[in-house]
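Structure first, commentary second.
Here the complex is missing one protein chain, while the rest keep their positions.
== subunit A ==
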């Protein structure tokens, strides 16, 4: 059976387990049985009884003596011994006896009835229970009470009552004509069939009144109107635009769109690099699509027809070329790790990912640093110094490059994109040859989106190249274009866009060099003279030397104004700026108070106060007493010495050892009368209190809105409005659903059964 049990599902096991109970007498027989055959039969029986139909079949009785040996009743297989209790078991479980036993138990457990509690005690317990209940019910108000107590402002009445719309007949219902005059009038009205108590409004009217307020309806109508007009307007416009046949118009339109999207991309790139990256990914996807499709290949029907025409028709040839160019463009990779420098590409990536503020330091290499720009505007002279310091400004370089390559064919896109590029100046370096790279690549296209994509692609490519080449070429470009720069310094200064962005020293070696040479060249000629030299030197072939010279001059100038370390630090810090401001401030103050010697004044004042605070000697000499007196005669020194009472020296002053402080030891009682002596209650620290006092709340010091906010009264009541007690429904609680009255009537002055039970406990 056990084996079967383990095999059967738990549900079936249950049934199996209560089998022995059904046949209580058979257990002993089981034990006696030793044959596997019988066991098997039993199992079959059990399984067959599982379906429940023939479950009640009685086991057949067999003679025990046949199977049990005479000497022992033990069973071999299970190894269990027969215990006496096993034999007694049926007695216990028999149902007829169990009931009797239950009754017996009940009789035994019953005790004598306890005396009921005296009335007072019962009442007391009752009260206690009721009190606990009530106080629990009341504690739901705790959060609301707390909130109201701490509220910045409470406006009463708490719930604004809507002015109820009471129709005439409702008002009139309660009214009855009493006086003879009233009755007369009433009769007259009735005679003329004027509505007195009849509903003055039809049900439909009532419903409509309830449905929507007038303002709501008006607003909704206005909204709908506006939507309708807008729709019709857009429809008309679309129709109009559709009608236009001019190809040029559409081309221009497309271009405009392309331009816009380019701009947007640029903006996005500045503000949200992640989104820009996504845009780039889109590009990549477009490329993949293009590579998969045959759209711009030569194999299409149109392309083939054009190919035939191409020999004779210039336009067709052009179109073919366009298409191929498009294909090429679209299939071009976006990011080119050119010249085996993977770093650069990586850097670019980082640039895209990291917000501008973070990689400011990196950006400064090619973009206008806001700090530096401000410096320029602040101090023109310094700007000049910086400009001269290392490298040339970019616009200049650009111009130069353009002038160099004017002969090259410039595609129309170049012009179109010029603005975009200019906005891109931040990123662009003084790359010379790269500018014209995408020439001839971009042509007119059929779909504007593709155009945009391709342009973006081109740009990004160019940027990559620019970026990684910039550093190499920086120096070179400096040298080559220096002459032009020197020639027109005045012209430079006029243009506001000429952001004189100094190229910072980027490597450690350079820095060292700079500092060294700075020291080295300290005693050199002043600047104007040197400039002349430079012009000469520009022509010299030895570029590195020239560069050095430049730096020397620059440094010398800087040393007079600023510390070189500050100058050459990798990131122009805020301190620099602050320093400068401070200096300016100091200068200004110095100028303003040129004549004053504050320190001496202070010392003098201190001396005076110290003197004044010393106790005075008392001179009791009486001139003319015991000797001659008169004009020109003074009492003798001896006498004066004798009658002079020296004042005792007071305690040492608190500021005796503090040279730049005067401590007034006399408390000013006039001021003290207005001062708070003890920290008032709700404050825990004097600073806290002082802060509250020191923040002004008036409109003299605050904007209107702020002062309004600061002076909001704690409790606002409206005149003429009745303030009702707070209600549970108002604050979102469910009020007790049953009315108090009904509860009382249900259980007037008696304890409920529930309570009695509670009392017993």
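Heads up, the rule we're going with is that contacts are C-beta pairs under 8 Å (C-beta built on N, C-alpha and C of every residue); 3 or more make two chains touch, one makes a residue touch a chain; residues count from 1.
By definition in this document, contacts and distances are computed from a predicted model.
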item	value
Protein name as given in UniProt for the chain not displayed, "Mitochondrial import inner membrane translocase subunit", "Intraflagellar transport protein 27 homolog", "Trafficking protein particle complex subunit 2-like protein" or "DDB1- and CUL4-associated factor 13"	"DDB1- and CUL4-associated factor 13"
Among A:127, A:250 or A:333, residue touching the chain not depicted	A:127
Touching residues on subunit A - with respect to the absent chain	123-124, 126-128, 130-131, 133-135, 137-139, 141, 145, 148, 154, 156, 178-179, 673-677, 680, 689, 692-694, 696-703, 707-708, 710-713, 715, 717-728, 736, 739-741, 743-745, 747-750
